[in-house]
Every structure is written in structure tokens, then in C-alpha cells.
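See below for the structure under consideration.
What follows is chain A.
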Amino acid sequence: MIHWDDVSVRYPGATAQALTGVSFTAARGAVTAVVGPNGSGKSTLVRGLLRRVPLLSGRIVVDGADTVAWTQRELAQRVAVVVQREEPAFPMRSGDYVAMGRAPHTAAWGSDARSTAAIDSAVAMAGVGELLDRHTDELSGGEWQRLRLARAIAQESDVIVLDEPTTFLDIAHEMAAFELLADLARRGRAVVAVSHQLNLVSRFANVVVLLHRGVVAAAGTPDEVMQARILEEVYEWPLVVSRDPAIGAPTLVPLRRTPRPPT
Partner candidate 1 sequence: MTLRVTLLVLALVVVSLAALALGPVSVDARELWRVVTGGADPVSRAIVLDVRAPRVALALLVGAALGMSGGVLQGALRNPLAEPWLLGVSGGAAVGAVLAMSAGLGDPSFLSLAAFAGALAAVFVVLGIARASGLRADPRVLLMAGVVVGAFANAAIMVLLATAPAEAARGALWWMMGSLGSAQWRDVARLGVVLAIVGPALLHWARDLDALALGHDAAAALGVAPEATSRRLYLAASLLAAATVAAAGLVGFVGLLVPHIARSLVGSRHRAVLAVSALVGSTLVVGADLAARTTRAPAELPLGAVTAMVGVPFFLSLLRRMR
Partner candidate 2 sequence: MSVFCFSSRGSTGKSWLTVIAAVVLAACTPAPDDRPALDDAGDPLPPPAVRSRIVSLNPATTEILFALGAGDRVVGRTTWDTWPEEARRVPDMGNAIRPSVETVIGARPDLVVLYASGENTDAARAFRAANIDVISLRIDSIAEFERATMLLGETVAEPGRARTVVDSVRGTLERVRAATAGRERPTVFMLSWETPLMTIGSGSFLSELVEIAGGRNVFADLPEPSPQVTFEEVLRRDPRFILGGPTTASKLGTNERWRLLPAVREGRVLVMDTLLVGRPGVRLGEAAVSLARLFHPGSIP
């Protein structure tokens, strides 16, 4: 599991803190979603984990071990991260890209059987088999997203953290992606998904952590967190939360502030 323990972050040169005292645990076998408005600090959580920004205080613990002592490589062996923005400077073969997921585990020269197996299984799970021979600049937004997922799965880490994994995906692929995340969780990984797609999160997440201006505003099951009064305060927008039995999870519908003009 991965545990953020009282994590505070302030970006260099900023007056306000991006995160203050954030604590939550993402357990194995569960999908933990981190949600919140723009600027609430969701991506900062991920960047702090990756050491792209230093932690002002607090620590990040994986399976009981404080990650502060790990090298970047050791971190990548235990935690796979799909970052928000990623674009190869030079187009590469998609198969080679997925194989890069094995880089934290293998030596600089040569590859091994374990790697090949991991890659094959990741490719199958993410459903990117037919993309492998194409180059990354030839893929659609959705295909690239799925390829990145495959790379993270190939890392075979216990923890997988994804920052906005469903951007560019159509309805079918969005659902497929979250079903894949749920499947990964079922198979024993700790899955952390930063997402602004509240309705998908409510369907697939076991735990939802709601961030507001760098602080945890609410944490719990989707039913507990996805309540109109909590969300309206955080998102500062009128909305309605309904529960359709066919869906089995709360659905959030934002209301229009300006009335629709008469047709």
C-alpha cells in the first residue's frame, strides 16, 4: 500500500502552500481516487511522489518503508506512475515504448525472459497489441493513453499511480480504462487515480479523497464523499447528486446557472 503522511508542499517562489498536511492511504486491492477542483493540488501529490517538487514536510510510505531513502530507480521499481503530460521528443516504435516500462528493473544492456513476459501481459491487459508496430506520433490521443497504461503495467510494481488517465478517451475507452484499473486492483495492486471525472470515480473507486485548496476536505467511500452539500462547497457550483439503481453509484449532475434560451 502507499500512504501519504501529513504531506505539505510549497512550490519554489510561491507564497501559498500547494498541499498542507495531506494524509491518506491507498490500500492494496483497492482503487483510491483523488478528486478536486483545478488547483486543489491533485497533480502536486503526484509530482511530490516523483520528487519533481520537494516535500516541505511529511513523508510518503510504501509498504511500511519511507520512500525518502530510495533512489529514483528504486522508487520506479515499487511505484509505477502515469504522468499527466508525456510526449516523446522523437517518435518511437510503440513496442519499444512499452518495453521502457522494464527499464527500472533491467540492467543497461540486454533484456531477460521475465521482462518479455511482463511486457506481453501488460500489452494484453491494456489491449494495445495491434499498436505495437506503429510509431508514437501515429497514434490517436486515446491510443497513446492506453499505450502509456501498458507501459505502467509492464513495470510490475505493487503500486500504480495515474494522473488523469482518461483524458482523450471516448466513453467506451474511458469505461474500459477504469475497468482495467479495477481489475489491476483486484489482482492485488494499490491503484491511485487522480481524476476529475467524478462520475467514473464514483462507479469504480473504493475510496475517494476530495482535495480542496491543498487540504483533504473529505475522504471515504463514494457514497460518503459524493454528497451535494460537500461537493457544492468545494466546486463552488450548483449541482445535484442522484442515485440511479441501474448504475449503483451516485451520479453528479451540475446545474446550469444561466437558463437555456427559449427555442
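Picked so that all candidates are chains of the complex that A comes from, given by their letters.
Here is the rule we use: a residue touches a chain if its C-beta (ideal position, glycine included) is under 8 Å from a C-beta of that chain, and two chains touch if they have at least 3 such contacts; residues count from 1.
Keep in mind that this is a model prediction, so the values were computed, not measured.
J.: Going by the C-beta definition already given, which one of 1 or 2 is in contact with chain A within this complex?
T.: Contact with chain A is made by candidate 1.
J.: Per the contact definition, I'd like the list of chain A residues that touch candidate 1 in the complex.
T.: My answer: residues 12-13, 47, 50-52, 71-77, 80-93, 96, 100-101, 103-104, 108-109, 152.
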